[in-house]
Every structure is written in structure tokens, then in C-alpha cells.
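Accompanying notes for the structure given below.
Removed from the display is one protein chain of the complex; every other protein chain stays in position.
Presenting chain A:
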Amino acid sequence: MSTPTLEMTEAAPAPAAAAGRRTRRRGERGPLGTALLHGGLTAASLIALAPVAWLFYLSLGPDKDDYLHPGKIADKLTIGNYRFVLEHTAFFDWFRSTMIVALGTTVIGVFVAATTGYAVSRMRFPGYKQLMWVLLLTQAFPIAILIVPMYEIFGELGLIDTYWSLIIVNCTTAVPYSAWLLKGYFDTIPFEIDEAGRVDGLSPFGTFFRLVLPLARPGLAVAAFYNFITAVGEVAFATTFMLDDSKYTFAVGLQTFVSEHDAQWNYMAATAVLIAIPVTVFFYLVQKNLVTGLTAGGTKG
């Protein structure tokens, strides 16, 4: 990878310093600068953390109106909400639906996109520019333009209220974006490897499957992860196409706690925490790769 990862620069030596000089070294700050820096970052971190922490705190309060007088929660912390959510709601159904839809999208999205990413990274063919343009443009598709005709088409095909409907619509955003992302990653794999493969008698497909794909595993993982979280977070289509509440994904299921007339904020908070914690942990495990993958796509041409 030619794009520096966060680690590499972190480990990089401090800027060369002229030792023994009385003026400050380059990149060195006075105590005020350091304090400001820490102050700013702490404030920003608190703001970033607050909504999630607050949700967690509320999830421990037993009443649905506890959010109005949060001070009282501290005296009566309970995990009753979690128990209720796990035992008496369709949480596990939602979990299953979410997983089916998200994994389905991920597998199809990455599979289909990988070859295209390779082709646009290595080959110049008539229609190349148009394809890149279309890939980018599909990012710009508002859901409004596809949701109505999709609804009609799925209605005719009897796909409304099936997992396939969501997998298919998620692919409309997942596939072009994955192709784009993977192109960026393939660009960072030296072309000499392809040439060596060709010299050794591999076809372009052979080169791709035997040499490039194994090398691109981190890139594939990033694309897969990106597709996964995009599919998990998709709201509009899931809200419209899923009618049976045992097939809701989390994005739809969570809305059911908050209707016009009754808002069960405590259960909602507990469910939200149950969803957020594993996703967040997983995210932290991969985020460094994610950054690398994103910047590879963004800075390489």
C-alpha cells in the first residue's frame, strides 16, 4: 500500500530537531498550545460520545418517562429493559432479518463488484469513462426516484415483504460503491504483478483470481464491511417494503417503539444499545483498514 496508514505516520520519527537550540523545535508547542489542543479534542470527544452514552444511561432506567427526569435513574439502575427486549419483543427476529439482508447484500455486492473494480483499474476500453461516470452517478440516485418503481416491480413479482427485495435494492448502492472502492484498492497493487502473471502464461482472469484477488483481501474486507453497515443502516426501503413485523430489520424495528401515541423510550434505548455495542466493537476492529481503504479510493487516480 502506498497510502500511509495512520500507524505508519504515528510511528514515524519526530521532525528532525536542532538539539540544544533555545528556540522551540519544529512541531513543538508551548504549554498553552498543548492545553488548547487537549481541551478542543476533549470537548469534541465528549460531544461525539454524549448521545450514545446518554442512550446507554437511559436504557438502565425502568420507566418510559425517565428521560424527563434523568437524575432519578441513578437510584434505580436496572437491566430490566434489556430482559424485556430480549424476552418479549421480536428482537431476535429483527436480528435474523438484519443479518440475512446485510450479509446477502455484502456477498452479492462484493462478488459482483470485484471484477469490475479490477477491470477499471487495469484496462482501458471503449466505454470506460462512461462506466466510471455511471458508477459515480448511481451514488447520486435519491431513493425517491427508485422507490416507487421498485415498489411497483416488486409488487408484480410478489417480492414485497421478502428479504430479496431489500437485498436487491441495497445492491443498487452497494455494487457501484464497492466497485469504486475496489478500483482504488486495486490501483495500489503494483501492475508488475499482473505483468509477471501474464508472462507466466496466465489469462487476465487467471491473473485476477490467482494473483490479484488474494492480495486484495484487505480491500475486499473494507468493501464488505462498508456494504454491511450500509445495508444495516438502510431505513427508507426497509420501512416501505417490510410489512410483517417478524421480518423487520433493526432500522424498522426500532421505530416501532415510538409511535404517535406511545413512546417506550426505555425499551427503545435498551434495544439501541444492544444493536450499537456489537456494531461499534466490530467497527473499532476494522476502522484502521477502513480509513486506508477510503483514502486509497480517494487519493489514488
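Operating definition for what follows: contacts are C-beta pairs under 8 Å (C-beta built on N, C-alpha and C of every residue); 3 or more make two chains touch, one makes a residue touch a chain; residues count from 1.
In this text, contacts and distances are computed from a predicted model.
Asks: So one subunit is absent here. Using its UniProt record, which name fits best from "Ribose transport system substrate-binding protein", "Protein-export membrane protein SecF", "Sugar ABC transporter permease" or "3-ketoacyl-CoA thiolase"?
Replies: "Sugar ABC transporter permease"
Asks: Which residue, A:Leu86, A:Ile143 or A:Leu213, contacts the hidden chain when the whole complex is considered?
Replies: Answer from the full complex: A:Ile143 touches the omitted chain.
Asks: Would you indicate which residue among A:Leu60, A:Val85, A:Val101 or A:Val169 is in contact with the undisplayed chain?
Replies: Reading the full complex, the residue touching the unseen chain is A:Val169.
Asks: Of the residues in chain A, which ones touch the absent chain?
Replies: 3-4, 6, 8-10, 12, 14-16, 26-27, 29, 34, 37-38, 40-42, 44-45, 47-52, 54-55, 58, 67-68, 70, 111-113, 115-116, 118-120, 122-126, 131-132, 134-153, 155-156, 168-169, 171-172, 175-176, 179, 191, 194-195, 198, 203-205, 207-208, 229, 232-233, 235-236, 239-240, 250-251, 254-255, 258, 260, 265, 268-269, 272, 275-276, 279-280, 283-284, 287, 290-292, 294-295, 297-299, 301
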